[in-house]
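Following this message is one structure expressed as structure tokens.
A selection of the complex's chains, in situ.
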Amino acid sequence: MNPSIPTPAHHHHLVVTLVCPDQPGIVHAVSGAIVEARGNITESQQFSSADTGRFFIRLQVESPADRDELQAALDPIIERYAMTSVIDVVGRPLRTLVLASTAGHCVNDLLFRHRGGQLAVEVPLVLSNHGTLRDLVGFYGVPFESLPITDAASKAAFEARVVEAVEEHDIELVVLARYMQILSPELCAYLTGRAINIHHSFLPGFKGANPYKQAHARGVKLIGATAHFVTSDLDEGPIIEQNVVRVDHSRNPSELVAIGQDEESRTLTQAVKWFAENRVLLDGARTIIFK
Amino acid sequence: MNPSIPTPAHHHHLVVTLVCPDQPGIVHAVSGAIVEARGNITESQQFSSADTGRFFIRLQVESPADRDELQAALDPIIERYAMTSVIDVVGRPLRTLVLASTAGHCVNDLLFRHRGGQLAVEVPLVLSNHGTLRDLVGFYGVPFESLPITDAASKAAFEARVVEAVEEHDIELVVLARYMQILSPELCAYLTGRAINIHHSFLPGFKGANPYKQAHARGVKLIGATAHFVTSDLDEGPIIEQNVVRVDHSRNPSELVAIGQDEESRTLTQAVKWFAENRVLLDGARTIIFK
């Protein structure tokens, strides 16, 4: 059944993602376990990666069985095929920590959609190295902390607070919503696979300072944004989503920045939405997106 | 396995589409039959329609079993669930009849991509009510016939030739590539579900003659094209694909026509490609597209 059909009373709506080495018979085994749990598959997407030989499947299941019963039914399959698995309740809000600096466009877009019920997250904290966004964040009723970063020691203190907040709130996702500090390699490693960053993008790419100025100088006709996982190489992690918009010669660098910010907001929010819905799976250096 | 991994020697690459009333256990039953035929699922998409209560699945399977063996393995499932089914060889060229008038843009795009191996069709005939495209079609080595339509009798003769050609060549798809005559209700009915038309599109829609002129007069900012199935209401059939492109006030109606033609070509070719790959399924008045 489709999600737009109301789930029968006392039924559970569950999401399952499974990843394992590809081989024949996986779908049959998985669907058998779901039948056993009296589940009905309402959404299903799968992919076999020619690059890594891995098999990926994401299912939404409606069932009188709850999460733990479905887990129990799937456990033998998970073991037999050496699967990495997630079994969760559809729509459970993801515990999300937002890091920011002074720019409000990404934070506002995330919180506005969160409040509108379009984004399955809960945000126990927005943490910033500036106080600029205090009022904006407060308006949405979200706790806000600022810790200035002025030198190596205060940067270390900020990152220690990030780790502490992650553990205190059992954070599942860290969103770098135009947080303008470079993460230390230790923090990158700590957050691998659970932190999303947003980056401006240009065709062709420009290295170094002030890329909008470079893009203007070269006369690019498209500017955009890339949302990607944080890895130790900050801007080189697996790509989750990208968007572009057309510009022309009449735009000065500061107009390009404003146009680019719109793309950043919508691209980051989209990436967070998919991640929160368990639609983003890692296949080596790239992502499988089950939209 | 992914299609980019070479199919093992002596293996068959098959596509299966199945449609039936939705109920639990279908995927398990289907995947069981595929396991029985020693098949490996290389691509799989499914959808449950909240609108019609129907379940749709498209699979690509690699197997030492050939088409008939897979059919035999699936037959009990097809019967049990009252399924509509297609089981075919991946990449088998679809027997396609093209109808045209004088405009060459859609015909050229179809035949160029066909020749380039990007479109799994074979075209035994292009039939036109004008001779204009004879050389273009001939260049691609495709047979061409023209039969003028000047009155009701010659129109009936043209349509009789369409039916004859469909039967002579065992045609699976009829493409109206800017064929500018309105099909008779009888021919529409005869071709239901196996004829694709291309139509210009505007936001908002304009009824009546010369829609590009109307669109210009209203100052539309986007023009586009819609590829859809032919039904008895010629331009109201289920939509397969749509595209738009941005225009501005400086475009006169004839420029809008030229811009619109590009969208028509690429939209029609895309729809034909998906249909030829068994990616287009009907769900009442709308299509399920398994891209």
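Order as written gives the chain letters A and B; numbering starts at 1 within each chain.
The rule we apply is simple: a contact is a pair of C-beta atoms (placed from the backbone, for glycine too) under 8 Å apart; a residue touches a chain by one contact, two chains touch by 3 or more.
Keep in mind that what you see is a predicted model, and the values were worked out from it rather than measured.
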item: Identical protein chains across the whole complex (2 displayed); value: 4
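By our rule, only the chains that are shown with their structure count from here on.
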item: Centre-to-centre distance between chain B and chain A (centres being mean Cα positions), rounded to whole Å; value: 36
item: Complex contacts: residues of chain A adjacent to chain B; value: 1-5, 22-25, 27-28, 31-32, 34-35, 38-50
